[in-house]
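With one protein chain removed, the remaining protein chains of the complex are shown where they sit.
By letter and in written order, the chains are A, B and C; residue numbering begins at 1 in each of them.
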């Protein structure tokens, strides 16, 4: 692994990046005077207003500290402990949250194996048995990641199909949108076309991976589900006292399309990276590059050599498949240097 | 209540203040390049080093987002669900965390009524019955707040007495130190004299109320208790991805005694405020002013008049007792203006 | 303590008694052939019918194994984890269930000190603050024990007052009726006069302490609350596979007034016991004897001497107050022998 001692560039995750300068300036600007704690302030009101501009007036928005917090608390608002949450086997809630959903909601996760990280109605149907039978957990949520953990995206009509499928069966649709911005840019879609307009019930809207310092939003399109969310957030230890500092970050992100610019840049970097790697034998790109992640098979013997210089994760050891993430601050120079290193290494 | 629309000063809570300029500059300085996420970085290593300078080498330190998070996760590391946590009736964990401790740990809180927010061994003894009897929750933790929610403090020997009392009975001592800095300054004590040296097992070390933007630390003096804490933190949704930005804040706070300067200022403001108010009939100061809180009886008819200009909370409606908190950025001018308003109002 | 080796009689608890012969015969009669498991059987249908005869048609009834199970699962059906349950400090759910309510529901219990084990609206009012404020658990349940753990009872109008008080404030009334039969007999009231007719929402109806081998019932007067209870019961590990054997016990208990006869006998024994003890100086009866429990101060030095021959519990060590429970199978001979022993001992 690359030494932590020297400055370095990373493709490990979009959360290895720092904070966008505009976001940092917003934090500075908000640092004046006394402001009521816990969100009853004008900064928060304004940030929620920005969300309503993007997603429509008929929503409720709550800020929390982290993506796991957003997912877990959002799911809690939608479930009782005897419910089940259906998700892809690769879902962040299933593999990367240390069992936080089970611990906090009590629910079982029912997982679907996929090749591309995307759930399809056909794959969900076999899980919908034992409905009304007390021996079995009751499926209540379909949770999708947009973009997925495999760097792929759901098109609006795919989401609508899942939402309709869910609602016809008394299920709800949850979206882990840690990278919703990247998906929207990849699809050339407005945020609401991927959420409000296609039947999403609850959304985790990612900030940290798109240039914030910290902060995620839980957005309720189904306002009834939000009725008691403030208690869930507090009991879940995710009510920020100096809330204004989350709020102004989101305000900055949703102003002058910063969210879009950041995501577009990251996505473009991923495209370039994938194109360049695809030219190098024997590297093989394994997933469509639809957001800001590139998945590629890199023969096992080269991996540690590359990791000496760049952080990145091996995604699938058996296949020697690696994941390379780009971010708002990835530069073309980063990519060219990395690509040169790969070329040199595999020769 | 004062309008949210106009700039204002507040005595509602030390978390109505903003961020100390040195902390903000530290955030800016840390915003360079890519850094491994989740705490395996030099900023975090360095910040933990600062804690060791203050509290000794034989500790483990973990950063979390919020004070409720620090308390709840620290308690989880010390308990099984059939344990009980003994605390003052006024403890933050008992009244201000929306049941987060019960929800996350499963434990019952056993509370002791106090006049000054301070637990004493004599008050705890009656709760230590049914030990080993399966019908009853098993007392396992004594949790104290330092400074207390009433603005009072425990002297080192008082803490040591409680720690010894606890350890002789197979209990552990937890300290909610959201305002530990204020207590230390009030007592002219070093931080370790209130913790390491007197037998504390686990500490929530407060940052946000002493000038940070966000971030608290869970400090383990009993390292065995920390063995699995990283899993508890992650499962509790409190693992920050861009951890460096919590770490550098603590680094700043623990550099050049910023923690002490901030707390000393807040405490001094509380002293002045209390002295001035004490001169005004019929205002009556109800608690010793040992940290940065002032408790005072203000006849009920004056309260809304004062609240039109300043945020503050009525602590005890029956007594018309109000709580006034000062912070690192409270100014003498703030106090003089408030005192003038009080004088004018009560005339 | 009395040796476990020799046959003995006990005033420790009504659950030290065995099974009423009619209940045992019912178990034998039900032991024929194959019956669908988990309650979809005629025995269960019939037992539920008996409950409806007593309590009205508009109820839902579910059988569980134990009293703690009945309380915890009933409360779960009425609450979310950020709710609070208000109860007397002496309530079984507070002191005798090893924190099961907190663990399973996530709720905090808010307790009221009482002298006689009975909640009064006046005592509850001070707990109803912070409503709608996310920092505080939200009171949702008033839970009373009928008869109380102190052997006292609520008159129908007292229950109605509490139910009205609750419903006016969006709270619900839960009754731990482990000894409801004893209360009804003590009050010369029908079961429905203490429940259906006075606004109870959910009831734990006790069987084990009134002559069953095992089995308690959760009765919902508010059927909406029962909608998902079958899942709660199963997830709470309280769905009996051979359900018929709980059902027939309740069928027997609710047939030909067996519940009433058993309770009436136990209550009468308690009356006699109390009358006899009251004549003995320096024994002092401390609570009204309204059900099947007798509380009495017995000077500390006599207690171990008596306990050599009879099981019973010291209720309050400071006062040397003991609790003596009678049951459906306590005999007058048991009491006369015990009274003689007391007289001999205190002389």
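Worth pointing out:
Quick note on the criterion: a residue touches a chain if its C-beta (ideal position, glycine included) is under 8 Å from a C-beta of that chain, and two chains touch if they have at least 3 such contacts.
Model, not experiment: these values are computed from the prediction.
Shown chains touched by the undisplayed chain in the intact complex: A, B, C. For the chain left out of this panel, the touching residue among C:31, C:115 or C:256 is C:31.
For the chain left out of this panel, the touching residue among A:9, A:50, A:76 or A:108 is A:108.
Within the set A:52, A:136, A:268 or A:343, the residue that contacts the chain not displayed is A:136. Touching the chain that is not shown, out of C:128, C:213 or C:319: C:213 (per the contact rule at the top).
Although one chain is not drawn, the whole complex shows that of C:235, C:262 or C:292 it is C:235 that touches it. The missing chain lies against chain C, touching residues 4-5, 7-10, 12-13, 15-19, 24, 27-28, 30-37, 40-42, 65-69, 72-73, 97-100, 103-104, 208-209, 213-214, 231, 234-242, 245, 311, 329.
On the side of chain A, the interface with the absent chain consists of residues 81-82, 84, 95-99, 102-103, 106-109, 129, 134-137, 317, using the contact rule stated above. Contacts to the hidden chain, counted on chain B, fall at residues 38, 80-82, 106, 134-135, 138, 228, 230-235, 239.
Everything below uses one rule, namely that only the chains that are shown with their structure count from here on.
Set against the C-alpha centre of chain C, every other chain centre is closer than that of A.
Chain A and chain B have CA centres that are 33 Å apart. Rounded to whole angstrom units, the spacing between the C-alpha centres of chain A and chain C is 50. Chain contacts: chain C has residues 81-82, 106, 134-135 touching two or more partner chains.
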